[in-house]
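Apart from one protein chain that is not included, each protein chain of the complex appears where it belongs.
Read from first to last, the chains carry the letters A, B and C; within each, the first residue is number 1.
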Amino acid sequence: MKKYSVFAVAREAMRHHTGWTRAWRDAAPKKKYDVIIIGAGGHGLATAYYLGKNFGITNVAILEKGWLGGGNTGRNTTIIRSNYLQDPSAAIYEKSRSLYETMSQDLNYNVMFSPRGVIMLAQTEHEVRGYKRTAHANNLQGVSTEFIGPEKVKQLVPIINIDGPRYPVLGGLWQARGGTARHDAVAWGYARACSDMGMDVIQKCEVTGIRQSGGKVTGVSTNKGDIDCDKLGMVVAGHSGHLADMAGFRLPIESVSLQALVSEPIKPCMDVVVMANTVHGYMSQSDKGEMVIGGGTDGYNNYTQRGSFHHIEETVRALIETFPMVSRLKMLRQWGGIVDVTGDRSPILSKTPVEGVFVNCGWGTGGFKAIPGSGWAMAELMAKGRSPLTDAFGLNRFVEGRFIDESVAAGVAH
Amino acid sequence: MSEPVTALHNASYTSGIAEVFEVGPIGMITLRGDLNAKPLRKVAVAAAGVNVPDQRGILTEGARGMAWMSPDELLILCPYDEVHARLADLQSATAKLHALAVNMSDARAVFEIRGPHAREVLAKLAPVDLAPGRFAPGTIRRTRMAQVPAAFWMVDDVTFRIVCFRSVAQYMFDLLKIAAQPGSEVGAFK
Amino acid sequence: MLTIHCPNCGITAEETEFHAGGEAHLKRFGPGSSDAEFESYLFMRDNPKGVHFERWRHNNGCGKWFHVARDTTTLEVFGSYSAQTTEPPQDILDVITDRHPDWTQGRNA
Partner (left out) sequence: MSTRLATGGRLLKKSQAVEFTFNGKTMRGYAGDTLASALLANDQMLVGRSFKYHRPRGIVAAGPEEPNALVNLGDEASFEPNQRVTTTELFEGLTATSQNHWPSLEFDVGAINKHLSRFLPAGFYYKMFMYPRSFWKHVYEPIIRQSAGLGKAPKTKDGDTYEHFYAFCDVLVIGGGVAGLEAALSAGRSGARVILIEQTAEWGGRTPVDGGIIDEADAQSFVDRAVAELSAMENVTLRTRTMGAGVYDHGYVLGYERVTDHQPGVAGPRHRLWRIRAGHIITATGAIERPLSFAGNDIPGVMLAAAMRDYVVNFGVSVGDRTVVVTNNDDAYLTAIALKHAGLDVPAILDARVLPQDSELMAQAKALGIRVLMGHAVSSVKGGKRVTGVVVCSQAGEGAVLEEIACDAVAMSGGWSPVVHLWSHCGGKLVWDEAHACFNPDPNNPPIGADGAGFVTAAGAASGMFQLDDVLNDAHAAADGVTRSLGFKTPKDAKAPKGARRDDAPMMPVWLMPQGASAKLREKAWLDYQNDVKVSDVRLAAQEGFVSVEHAKRYTTLGMATDQGKLSNINGLATLANAVNAPIPSVGTTTFRPPYHPISMAAIGGEARGAVFQPVRRTPLHDWHDANGAEWEPVGHWRRPYAYRRANETTHDAVMREVSNTREKMGLLDASTLGKIIVKGPDAGKFLDMMYTNMMSTLKPGKCRYGLMCSENGFLIDDGVVARIEEDTWLCHTTTGGAERIHGHMEEWLQTEWWDWNVYVANVTEQYAQVAVVGPNARKCLERLGGMDVSKETLGFMDWADGELGGFKVRVYRISFSGELSYEIAVDASHGRAFWDALLVAGHDLGVMPYGTESLHILRAEKGFIMIGDETDGTIIPQDLGLSWAISKKKDDYLGKRAQERSHMTDPNRWKLVGLETVDGSTLPDGAYAVGEGTNENGQRNVIGRVTSSYHSPNLGKGIAMGLVLNGPDRMGETLSFPGTDGKTYEARITDPVFYDKEGEKPNV
């Protein structure tokens, strides 16, 4: 693989860039792999990458129904933070965040991780208490966060209105080392590195069946033929329930549409990521200058990658109230992604009832930030049969009532 | 007992494309029960002084009236100062039935929107087809107005009555003022 | 932005008048049930790419619950029916099979 650097770019410029080679090989499936990962999104590619890098398992295929990174990896608002309340969450998200810090160098691919800082606004007394609690927890979890007052918020985010008549800003939970990254680049960087280790990234390869013998996985059927494997990882946000169906087990998952939008680009006006949970507004400014805005999820099951417009309305009015300047920007584009949501809104990284089949799903609205940590932990789980990072995220928690609840109680859909 | 006071002291706004008035207080009783059962219908008619309306219907006669709210719920309208007497009558008349009658007069605020653009003002706030011929007197519509639940009906072809919760009366009034602001005629209803 | 028909008050209105309530026809398991039954009742949800029977409430309207049969991949709606039933009625099933002859009723009902 050709190393990327400013010198390589300069050298290529002299010959009109004719010397660049493919970022990843265009592979056809082999008869058998040690490990097959279904889903070449960020999580699937990262799982494969760390199987190779940490455990030397490189006889790996990553199968992708469409184009790699084409699911939620390429359609989220790229927020990276680890200021979670519960220990298991903080552990895996912080692992993830720390891996993001060195990802560009690890992969020799600039994923533009920008540790610009993330503020979660406290706009009610309840939120103040909640975030102070989180700050205490983070302090003991090795996650560097701080509860800051409204003046500091204003200083970090000059365009914010801290004395809105409705929800004045009372403070915020500040994670200075949170930030954003270039979402596509994460997938591309991992794909390139996996390919370089000899793994096969196979696009337009749709899995149509999970083959088993005696309760153990033997391979998959695909539109490109049957492929054998010893271990199988399902890493297909949004479609996990569908795949589990094929394997013959159920997941505590529902798939819903999550929406996002961007404004037209403007000159830099906001250097940090702001999340206003009371009013449901999440905003950062991309390097291109677009205001990147996260919306809400629909209440109904949906596989269309479209959502209902009233969620966009709710988000936009919240942002106008929080950042008055948004009023005179224009919405450039809105889109949706399918997220899979579990019974406690926390992810599942787990063995399954089928031996050799592992599942990584249920990241809901927060998967992008977890990509490297999730891959790291999933690789360990698949290679060694257990990982301290995934212990708490097993499927058995729904039987035991041992939930990982980051917000409110698991809703009882009756 | 003191004089009853409405949420907004009967505030009004008359400088826009339609006139907005907070009216009331108005006597309102929620009656729940089996609407197909004759005894209950009889009791309801006795209390309201009008017939039991059909699905989504409202019948009024002066200050009295009755509205169909759901398959097991009616709203009885009467003068505010009669409401305790009406309620007592209802409760004794339904003592042997499985039914529930409660006073909701104070729980709500009532607005009246008047003028040729009244339909447009409502159509800015409620996801309801308000074109002439599609919505007319005789129907009550329970829906959402901007961000709160509300119900409305037409008193005549240019007048609406809107009922919402008392706690959001100010919000509703502010909304209606904005929707009726000068220069905001839509001209969508011919 | 869906339109939904409420069979209780006869209104067809946009989604914002309604609240979605998840999978329909769940059987409640209470004390005395097994761990697996109870887990399944609370968390295991049908999540089909296709026909889904689900609960809705007309919360900004008549306040009543009802059921809807809907396709999760096209958002096509096959019909609304009473909440006071443990399975989808035949007329709804007929509409579904009429439009999608290959469809077979799964676990969900």
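Things worth noting here:
By definition in this document, contacts are C-beta pairs under 8 Å (C-beta built on N, C-alpha and C of every residue); 3 or more make two chains touch, one makes a residue touch a chain.
The structure displayed is predicted, hence computed values, not measured ones.
Note on the chain not shown: across the whole complex it touches A, B, C.
Among A:Gly56, A:Gly214 or A:Pro268, only A:Pro268 touches the chain that is left out of the view. One of A:Ile57, A:Leu99 or A:Ala135 touches the chain omitted from the figure, and that residue is A:Ala135. Counting the whole complex, the residues of chain B in touch with the unshown chain are 1-7, 25, 30, 32-33, 72, 80, 84, 98-100, 102-108, 120, 123-131, 134, 146-148, 165-171, 174-175, 178-179, 181-186, 188, 190. Panel shows chain A; residues 4-6, 8-10, 13, 16-18, 20-24, 26, 66-70, 74, 87-88, 90-91, 95, 101-102, 104-105, 108-116, 123-126, 129-130, 132-137, 139-142, 146-147, 159, 164-167, 182, 184-185, 188-189, 203, 263-269, 279, 285, 287-289, 304-306, 308-309, 312-313, 316-317, 319-321, 324-335, 388-389, 397, 399-403, 405, 407-410, 412, 414 of it touch the chain omitted from the view. Where chain C meets the chain that is not shown, the touching residues are 1-3, 14, 21, 28-33, 35, 38, 42, 55, 57, 59, 63-65, 71, 74-77, 83-84, 99.
Methods note: only the chains that are shown with their structure count from here on.
Judged by the touch criterion defined above, the protein chains link up one after another in an open path, with no loop closing it. The geometric centre of chain A is 30 Å away from that of chain C, both derived from CA atoms. Taking each chain's centre as the mean of its C-alpha atoms, chain A lies 48 Å from chain B.
Each of residues 16 in chain C touches at least two other chains.
Looking at the complex, you find that chain A touches chain C at residues 241-242, 250-255, 298-304, 308-310, 340, 342-343, 398-399, 410, 412-414. Interface residues of chain C facing chain A in the complex, by the touch rule stated above, are 1-2, 15-16, 19-23, 26, 28, 35-36, 39-40, 42-45, 47-49, 52, 54-55, 70, 72-75.
Interface residues of chain C facing chain B in the complex, by the touch rule stated above, are 8-11, 13-14, 16-17, 59-64.
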